[in-house]
Structures are given as structure tokens and as C-alpha cells.
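Provided herewith is a single structure, encoded as C-alpha cells, for subsequent inquiry.
Incomplete set of chains, arranged as in the complex.
Chain lettering (A and B) follows the sequence in which the chains are written, and residue indices restart at 1 in each chain.
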Amino acid sequence: MAREDGRGPDQLRPVKITRSWLAHAEGSVLVEFGGTKVLCAASVQDSVPRWRRGSGLGWITAEYAMLPRATNTRSDRESVRGKIGGRTHEISRLIGRSLRACVDYKALGENSIVLDCDVLQADGGTRTAAITGAYVALADAIAWMRKRKMCPGDPLVNSVAAVSVGIVGATPLLDLCYTEDVAAETDMNVVMTGTGEFVEVQGTAEGVPFDRSTLDALLDLAATGCTELTLRQRESLS
Amino acid sequence: MAREDGRGPDQLRPVKITRSWLAHAEGSVLVEFGGTKVLCAASVQDSVPRWRRGSGLGWITAEYAMLPRATNTRSDRESVRGKIGGRTHEISRLIGRSLRACVDYKALGENSIVLDCDVLQADGGTRTAAITGAYVALADAIAWMRKRKMCPGDPLVNSVAAVSVGIVGATPLLDLCYTEDVAAETDMNVVMTGTGEFVEVQGTAEGVPFDRSTLDALLDLAATGCTELTLRQRESLS
């Protein structure tokens, strides 16, 4: 089965990571996975949430959102509706957990970093692009802090990258674009460290439940994708 | 490592499924996984959401919530705070997706079933107990509908059950209670069909990222647990 953009089943879309896209943020990245564009801003705060004060430990949190016309059809703003939808909540939490996996809170000291991931244009894989880009913004923000000697140690103990995989028409595919995502029977988002361990594995049978061998094939594919993305992050940061 | 309640690492807590716990609901179950008690109510509606009208297809949805004193420390009501938290949203969506995996929408006709899963007492695994109990409530509600000839066919094409697994002190454990859940380095919720396929796999590295062999061990353990829970569901329904 040919993919609509001519990629092989185990090929990523063109990945573009533009650092320092914003003037004010301590770290900022415009990350593109094909037609998906996410603006990631890392904001440093020299304080931690109330429940963590006095612990000597830092904190990392994330907020994900989509501009109303990021998608093919305009969707209402969550600020206008007055509440945040379940999907937004879920993805914000996933991004936060993922990035916390590569940070040493003690070395960070009692500082916080907020990662705002705003989808400017959506074509599938917005959460995985957000995690992959947010890591680079986080690395820049931490470099900014270290230059100012804000941290007692080096808080960045690893890197994280994320990719989506799925079964479309019985074939396992890497990095689904929107039309593939809609057609997928099974859909999985995988977050891995730069050293190849899993941080998050979220697989969902959209239509037909899947067996263990399918799961294994998808995990293999995801590992390939994350390895490749880790390389792109390193190139971008060097 | 001994578990605090003396269980083996691959043993479920005592499971209790009490059907028809409520007088009004078309299907209702009080499900207990050890100290975790979830009241699952299935409500039949002879209509579908607007976006599905005229399709001839049914719909299944779920809402999860926790009573303020289900937990060791009282938490504020979401109705009083005026908004639903991210965790609640996320679990409601998970339960809905899980149960949709065992239903044939066409055979259901243009009817909806809402599954309300209210945690009366929490001791770990509330979402997996909710899914396991909600399936039984759903089966009862569908039987109620079929007796009234509301469905064009038999909508129940499979069963679903769910269990949590995790790594505590390097040991993979099945069906974590609250203290184990808090101590877990890696935590995974797995939803499987009665025929042994995966519906949802959600693994999270709480502390240390995990490798593929750990993931494999956890999936094996979860499969054992879901097989056992499927048996309990069948016994309860027969």
C-alpha cells in the first residue's frame, strides 16, 4: 500500500525544528512534522507550586492547545466555551509527564518550567510533535538557566522524543498524517528517551482489537522513529 | 517481596460483582476490587447524539467520578469547583472507548447507553474496576433492551475487562492497591477483550523509564489478570 505522500511505511515525514522562534521565551521551538506545526515555548519561573515549596525540588508542567483554525474545519475556542475539553487535558498531562522523565528535579532546584505547546496547524501527530519540540525548548531554557547559575546541578539527564504509529489497512505505519490517523484501526503514541527506554506507551484499538504480534510490530516501528527523532533533536541543539 | 495483603505478585485482589444494585437503572453493578468499590449504572436512551442521528447506528458513552470521601483525604467536589479535572476527563474517555470495543453499533440501532461509574471507595485500580464492572452493567442493559425488542440485532459482540500492572521494587505486580500504585516505578493499565486481544494499553514511567523486556513482562501479567476477570464476569452474568 502506497502512502499518499509517497513515504515508505517506516519513514517519518520531513521534520523541521526551528529554535528561538519567539523573542521573549527562555526556550522556544517551531516544530514541524510534515504539515503539523506546533509552537513550543518554555517559560522559566523561579518558584514552584505551593505543594512543592521548601522541598528543594523543581517542577515541569505543560499546556497543550490548538488554534481554532489549525484544523480543516474551524473549532470553537476553549476560552470562549469556558472550559477545557477532555482531549486537551489529556494531551497536556501526557506532555508534562513525558518531559518530567528527562529532568532531575534536585539539580533543577526550586524552579519551574512551563511548556506551552500551541498547535498552529494540525495534520496528525500533534501531541508527538509537541513532545519532540518541547524537549528542545526545554533544553534551551535549561541552558539559559545554567548560564545564569540558577540551577544547583545539570537538570537534563536524558532526552525524550515521541512518535505515532498505527495499523492502516493491515500495514503498520510510522508517523501517521491526519488522513491515515482517521483510517487507522489501531493507533499508538510512544514516548521514548534518547537512550531507548519507554516513557509512555498509549495504544488504542479504534476499530478492531489488536493482538500481541501487532503490538510488537508497532513498538518496533515506534522505536525506529524515536531513534531518528532523537538524532534530529541533537542536530538541532548542536 | 511480600505484598502487604499477602497476595502473590500475579494474584488479583478479591473481586466481587453485585448485579442490580440500583432499582432504577437498566443495568447496574457494584464492583469491588479489594477495597476499591465502584458503582456502575447503565442508562438506556432511545436516541443518539445529534452528530449521529439518521445513521442507524447507536452510541456508548461513559462518565467517571469519585465521591469526595472515596479517598483517604477528602477532595473537593468537581461540581463545586465548577470544572472537571483532567484526570476525570481522561478516565471517562478511556472507559467509553473500552466499552465501545465490544459493541456492534448497527445491531444496537439508534439507541445510546450511558455508563456512569462512580467511585464510592478508592484503593487503587478504580479505572480498571470501573471498566470491568461497567461491562457487566452494559450486558444487563442490553439484555433489558433485547427483551423489549429495542435492538435490530445482538449488539454485544465481545466482552472487555481491565487490570492494572506495575513494577514495584523491581517486581512486576498484578492489580496494584493504592500503596503499591504510589510506590510503582512503572504503571500500566491494560484493557482486553474476552477473546484475549488488546483494546487499550497505557503504560507510564512514573520514575525510571522502562525497557522492552519490562514492558513484555507487564503485558504477560496483565493478560493473566484480564483472563481471570473475564471468568468472573461470566460467572456473574450466568
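The definition used in the following text is that contacts are C-beta pairs under 8 Å (C-beta built on N, C-alpha and C of every residue); 3 or more make two chains touch, one makes a residue touch a chain.
Keep in mind that what you see is a predicted model, and the values were worked out from it rather than measured.
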Exercise. Note that 2 identical chains are shown, then give how many the whole complex contains.
Key: 6
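Assume only the chains that are shown with their structure count from here on.
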Practice problem: Could you put a whole-Å number on the gap between the CA centroids of chain A and chain B? | Solution: 27
Exercise. Could you pull out which chain B residues touch chain A in their complex?
Key: 83-87, 89-90, 92-93, 97, 101, 158, 188, 192-193, 195-205, 208-212, 215, 219
